[in-house]
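Some chains omitted; the rest stay in position.
Chain lettering (A and B) follows the sequence in which the chains are written, and residue indices restart at 1 in each chain.
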């Protein structure tokens, strides 16, 4: 069936599969001490212009979020987050499972406003009872957001500056980072993003890998004994090479950006088709996800020939669905969609 | 460098890489709802002769242990385990991180004795202060054990019977299950093993997969909403297919056993070489790991040409090392080792 369900509905970019085969019989140490991991880390450090950056390869987004956030927080701290942030809404309480509260902030199309962050923190420190409450220790952002929107360089800088003022660190969830950086509306580079946070991850799973996320602590401030914490959270792969080989491939000859730009191209074509067919945008975004409002019957009918993602029910007779494209979406897929719509 | 370091030092069995390539562009739902996962589960159920078995694919052993054990335990319970069990000694406190105590039992060459289990449980229930202590809720076994030894069918049956008598459930860590079942000394089938426990996992990572373990709840008694718990623990892969495709391949035409038997053959040849060279066995085992006592200088010298695993230091001048073979070890590797020794 034709699928615009998400950006993880097929396998890996062929270059990755090829590289897995080529390296298959090269015996290497386990747990990420192999030379592919080393090489991948080196390439990412160069990309960031940050030789001190510490990098860890993990398997998935929720795992990376829970591990990084819990390791960065002190026991009396929680994490600030847009009410629609992934950790607040779609990770089955993974952050709370680590013992920390998610402190929801107002959101606009998935983004938090610097002013809201600043207000929250000022009110917090003006509250005489604050010692009876959870301290804000970290600000979680996603780039692009769960709604496909993006932060500008100025916004990120402002957020980082506000956070720093209150000794709050900043963590950026980059599950779809490539799509955020490579869209036309973005004025950010990965290096600039790294300068506006204390940790972020470069999403692999949704940008061409079989699985894998590269967690980066810029300027070398990884939490103490983070390797042991990875093991403790059940997130250490014996064959760490599986992740290293993939990121080494993605950061060779700019493949990560090439993959991302391809998806952004397809996304523009998708938007054109959706407009042409008179679809009602619930949210039109610069990245690879588009949100469309359908009547429930339309949704049911369409679901028979195209795999889509249920997003939410704004009322009893409508459904918001997500159309997602990825590096693997083809012109043929788009033509087939046009024909169906 | 020649490597007998472990059974996860290379990539995957070629059939698995081939199958990943063949299926790469088939769009499938995420999170394990793809048809490869379904097919793999069906094959495992058939292998076990248990149509009600519930199966979940996870990424690694520590993750599987922590998730399964914490989901099976009630809040006031802990898990009984040989003092040398992986969860007791080498998982960085992953079980305790979930809030549960590991209750160590005496061990002999990595195994627990049914009598010791029975004594522990009888003493526990004879203690008038037991309500102030952790209740034994689960018995963790590994087959083969961390020391390469195996339980016989009779031993497993006896352990399961004792556990049942005290309402203690049994969980078996099968990180190297194939090697345990396929060695000559074993009188167990996977089906029989499944009948002696409440949960176990079929190790993929160390038996030919890139990564992946198949957690089985025989007779359909998975913990409530286990899917949500997988997500909560950061263990849910978006591209669940990556695990499904691998287990589907491993359970097609008996590949899992073929891989395991190959390694057992190599292990016999390794033992012959070690004997021939007069090495001192710290522990000679029927499976794919052999433990050799070396003087520290020997260890240092040998380490220059062969990758081995440090096991422990029994005294100040000796080191126990582990030689491991896997499905990927070749006759040439063994000849090269013979030459070096």
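Just so it is clear, a contact is a pair of C-beta atoms (placed from the backbone, for glycine too) under 8 Å apart; a residue touches a chain by one contact, two chains touch by 3 or more.
Quantities reported herein were computed from a predicted structural model and do not represent experimental measurements.
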Could you tell me how many identical protein chains the full complex contains, when just 2 are shown?
4
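In this text, only the chains that are shown with their structure count from here on.
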Complex contact set, residues of chain B against chain A:
1-3, 5-6, 8-12, 14, 17, 20-21, 23-30, 59-67, 91-94, 97, 205-206, 210-211, 228-229, 231-239, 241-242, 307, 328
